[in-house]
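A single protein chain has been omitted; all remaining protein chains appear in their positions.
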Amino acid sequence: MTQENRLALDNCIKCSICVSHCPVAKVTERFAGPKQNGPDLERFRLEEPAAVHPSIGYCSNCKNCDVACPSGVSISAMNAKAKGEYVTLHGAPLRDKILARVEQMGKASRLAPSLVNRLGRIKPLRVLGEAMMGVSSEMTMPTYAKKTFLEMFQPKKITASKDKVLYFQGCYVNYNTPEVGMALAAVLAYHDIELTVEPFNCCGLPLIANGFLDVAREYAQKNVSKLQQYIEQGYRIITTCPSCNLTLRREYQELFDLDTSQFNEQMMDAFEFLNLLDQRGELKVELQELPKRVGYHQPCHLKAAGCGIPSLETLRHIPGLEVRDLDAGCCGLSGSYGFKKEKYPISQEIGQNISRAVQELAVDQVISECGMCQLQVHHVTGAKVYHPIQLLAEAYHLA
Amino acid sequence: MMKKNTDVLVIGAGLSGLMAAAKAVAQHKKVLLVAKGMGALGLSSGCIDLWGYQINQPDKVCTNPLAEIAKLVSHKPEHPYAKVADVLPESIDFFLQICHQNKISYLNTNRNWQLPTALGTLRPTYLVPQSMAVPDLAEVKELLVVGFQALKDFYPDVLITNLQKNTPLGAHCHLKTLMVKLANQELNANTLAHLLEKQAMLEQVISQIKPHVLPGMVVLFPPVLGEQLGHEVTEVLSEKLGCSVYEVANIPPALPGQRLQKALLHHLKTQGVEVIIGCQVTDAQITEKRCQGVVANSNGKIMEISAQTMVLATGSFLGGGLTSQSNEIKEAVFGLPVKVCPGKWSRQDFLSLAGQPFHEFGVAVNDQLQPLDDQGQVLLENVLITGANLAGCNYPIEKCGNGVALASGYKAGKLVGEAGR
């Protein structure tokens, strides 16, 4: 972690605003909360790195604390570092090691994705998994796609392409929801923009969230050097997963002191890019009417990016479409967090706000950028959930 | 670089920024609200103080703050109220209406309430959430103060000991205390509030209190009765205990202020205001007394925002609107001149009745809320200043923090809403 970020502990005025906005601390007393785990104990860690509260594992890395803090304290980064310290000192359960290695899990599932999916639905097996591994038997497992995005995607040479665009697809799109990547590809192709893809390492967020900072750092270094090359060649990098985006831009810098200043300029959410096209008058705005009402759930990591909700701006062009912000806060899943037996009830308790909002707004479809949020919103509400880019593709008749 | 364009940019998510955005959007402007973090509203009692004490007898509560503020305008013309007194009644109506729409009802009795605090003092305030509207204690015969063993910030004994010294209680008033014990070892205010929304938990609490309840009893609780909007927990408690139940003001974290903040933010979103928290405005482009746009830092990413008018609702030092070094104070976004008392930022006595001078530091404005220089000349025409960022108000002593924020925010919203028509 950079010294500058550590010493942001000096900015903390102990107002507890972060605690009041922490979705986990709100629903369980087992978590000592962002203030104590973050700036309070970081002050002690300058002397004694082991000064980590045993409840640190309860931090879901959702970053609502950072957003609410009026003092610019890098609370979640302090927590992530402390979690790393804790895991180094006390070790981590095998379960966490497996859940954190999203990339390897994805690769392994390639052998027989449908088998993996079926196994994931067999209740007795799940119960066994809970007993032996501590993976909740209740949580809906993500399903693996038959073909990965990288296998499905057909690169198309577009000679007149105005922008050079590289897509950092992320593990979830690649292994689980390639249709999201395909929708993006279609939308860009429709605008005569050439899309480049390439296999990357996992952004490392699941590793960071489970305290395996060393492996995450390795991935980070590899990803940065690869991405840097593209940027030097004039590429923009776009993402559809807000967590990948934030990890590459911010966590790499905050936690590993890697220089990501160019990412901040050249890396953007797919919809930020589309809005840029819009501002240049290049977005095609003849869209099919979609007379429906959908709920929108803002992923915490998109909120933490602090640049608003770019997708809503683009979707405004779709005639007849009514998008209602659920405004229900964190969904509770936070990646691998909600799959853990002891965290599952917490994650469901947090998710109650989502069910309540979905009920109040009476919507049966919800859009959200983050794959994990999609999974959880579906799990707690039963609603059909997809990525906003899919909705846009539909309105362009590309679906 | 990312660019955004809007009619009205509100900088700050404290009460004044939220009010400005609400009023501007009500006049059909495209409004963007950005803030570095949450404002002081969530730390406050949740009550809207207008003006607490008589101007010429600062130890006597004033019953009619509106009349007192009318006097203030001539008595202390540099006070922010002097710039916004014209809209004060309508801003209150507007506020009450929004609250009502969003399921938190506030009561207005057109005079100051005197409400007990967790410390056992009485504080005068004006608009009060239904859950805090404790009736006149002189009339109460039976008073029960309930605390929770697991909550480390509320002590019924402290409350009643001091209440007896600070309040004219009725001669036959009985005071009692009770500590509710739950299985939980330690709960912060938010976790407790969340738990109390579970029926089983609430039943447990009720069963412990019920045996102590007498007819006509008033029961005071810490401000933790539910996190959702609406006052459901308070209502259920009242009904099941068969007595009146209230929350009292306490050191943060406390729920009533947070609920109001949540309600107002929710209101803005439903009205189509784009709200971005976690976005700090760092710089401004100014040509000829007009601000063309500002530069903001969104978690590392730089964004350019242009707008016709801007509302600067960045608060005082606490909020981040003013920054200080050992010998210098600056307004953080535009570098506007800050009115200070040179060489005298603080008083020797921490609890001085004259107040700490630093609270009064801020930007001087005209009655259009435009920032002024030393000579009284307008510095920026399309930037309006609101709330704790304004000079001349010592809210902790005067008891007017949320009142000034409400009225000035409303007025700014009204002015920018009218602009360009």
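A and B label the chains in the order they appear, each numbered from 1.
In this section, a residue touches a chain if its C-beta (ideal position, glycine included) is under 8 Å from a C-beta of that chain, and two chains touch if they have at least 3 such contacts.
One rule holds for everything that comes next: contacts and distances are computed from a predicted model.
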- Note on the structure: Out of "Cytochrome c4", "FtsX-like permease family protein", "ABC transporter substrate-binding protein" or "Glycerol 3-phosphate dehydrogenase (Quinone) subunit A", the chain not pictured bears the UniProt name "Glycerol 3-phosphate dehydrogenase (Quinone) subunit A"
- Which is it among B:26, B:175 or B:251 that touches the chain not included here? B:251
- Task: May I ask which residue of B:318, B:378 or B:419 touches the chain that does not appear here?
- Result: B:318
- Message: One chain is left out of this view; which of B:162, B:292 or B:306 touches it in the full complex?
- Response: B:162
- Check each of A:35, A:126, A:217 or A:250 against the chain that is not shown and name the one that touches it. A:35
- In the full complex, which of B:153, B:197 or B:381 touches the chain missing from this view? B:153
- Mind pulling the chain B residues that touch the left-out chain? 40, 43-45, 49, 52, 59, 117-124, 149-150, 152-155, 157-158, 161-162, 165-166, 185-186, 249-252, 316-318, 323-327, 345-346, 348-353, 355-356, 358-359, 395-397, 399, 401
- Note on the structure: Across the whole complex, the chain not displayed is touched by chain A residues 3, 7, 9-15, 35-36, 40-41, 43-44, 46-48, 50-54, 71
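Assume only the chains that are shown with their structure count from here on.
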- Distance between chain centroids, defined by C-alpha means - chain A, chain B (Å): 34
- Query: Contact residues on chain B for chain A in the complex?
  - Reply: 1-4, 32, 36-39, 42-43, 150, 184-191, 194, 227, 252-253, 258, 266, 269-270, 274, 276-280, 297-303, 318-320
- Can you name the residues of chain A that touch chain B in the complex? 13, 15-17, 19-21, 25-29, 33, 66-72, 246, 249-250, 253, 260, 264-265, 268, 272, 276, 279, 303-309, 325, 327
